[in-house]
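Apart from one protein chain that is not included, each protein chain of the complex appears where it belongs.
Entry: chain A
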Amino acid sequence: MAQSLERQKAKPHLVEEWVGKVYTLLCIAFLIITIFSIVYFVASKGLSTFFVNHVNVIDLLSGLKWVPEGEPALFGALPFIFGSFSTSILAALIAAPLGFCAAVFMVEIAPKFGRRYLQPVIELLAGIPSVVYGFVGLSVIVPFFRNVFPGQGIGIAAGAIVLSVMILPTITTIATDALAALPRGLKEGSFALGATRWQTIYRIVLPTTLPALMTGIVLGIARAFGEALAVQMVIGNAPHIPRSLFESASTLTSAITLSMGNTAMGTIANNALWSLALILMLMTFVFVFIVRWLEGRSKL
């Protein structure tokens, strides 16, 4: 009896340790189960278009017509894929130089002002909800485009502009971190040789930090690719490949957002939407792997 009491006294320590270990492990297990079930469920639904409904993969990826309720029903997802890529890449093309300039400004030109004002500004941009971006896009950018350019104003250009503001914080933050992490000696050596600030930035800073800058750009594209509502609000959502930047288009996310609620689970039209989701998810993985690869190449 006395012995067992003593043993119990010594135990709380171990019990505590055990509780901590099990608790944290359970949390990690939850995380792992979650991601695997996301992949499993999205893939099983998305693949059933091909295995259950016998839609040809190539037809889906290269087809130009999306008529899920037609006779015969056509599931050509190329317009959506095209819309997603064009809006997100255009957005990155706009945001990358801006983000790079903002980063150089914060690190090289006016560090004090940058840290005090520009950085909070950029963090605020990151915090604004995407529906608000969509709303502003719809009520400012679209009418502006409608007045200035031919067409309705909605389309890939409007989507890309809205997205570029949304991904600017991602690109800027990563570029700033990369520039700030650059060893001082590198820049000082360049200045000592008589190079100007721009020559140093252009010839030394930019090439050395290029993998990190690319990482930021890819992360930005990934974010733009997955963004749903802001784009959906300004792009017009017509399922065809537009002939101009100011003509209504559609993306993978906007197609899913708009149609998922209108189709019954298990029907071919619904499964085809899950295939779009699967493409979206696979692209996310591709982006993650590109980022990993770029990070591995980083010289810093």
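Definition applied: a residue touches a chain if its C-beta (ideal position, glycine included) is under 8 Å from a C-beta of that chain, and two chains touch if they have at least 3 such contacts; residues count from 1.
By our rule, contacts and distances are computed from a predicted model.
**Q** Between "Protein-export membrane protein SecF", "ABC transporter substrate-binding protein", "Phosphate transport system permease protein PstA" or "NADH-quinone oxidoreductase subunit I", choose the name on the UniProt record of the chain that's been left out.
**A** Not shown, but named in UniProt as "Phosphate transport system permease protein PstA".
**Q** For the chain not shown, which residue from A:I81, A:I122, A:I156 or A:A175 touches it across the whole complex?
**A** Final answer for the missing-chain contact: A:I122.
**Q** Per the definition of touch given earlier, which of A:T87, A:S130, A:S190 or A:S250 contacts the omitted chain?
**A** A:S130
**Q** Check each of A:L168, A:M214 or A:L294 against the chain that is not shown and name the one that touches it.
**A** Per the contact definition at the top, the residue touching the missing chain is A:L168.
**Q** Which residue, A:W66, A:F246 or A:W274, contacts the hidden chain when the whole complex is considered?
**A** The missing chain is touched by A:W274.
**Q** List the chain A residues touching the unshown chain?
**A** 13-14, 16-17, 19-21, 23-28, 30-32, 34-35, 37-38, 41-42, 45, 97-98, 101-102, 104-106, 109-110, 114, 117-118, 120-125, 127-132, 134-136, 138-140, 165, 168, 195-199, 201-202, 219, 222-223, 225-229, 232-233, 253, 256-257, 260-261, 265, 274, 277, 280-281, 284-285, 287-288, 292
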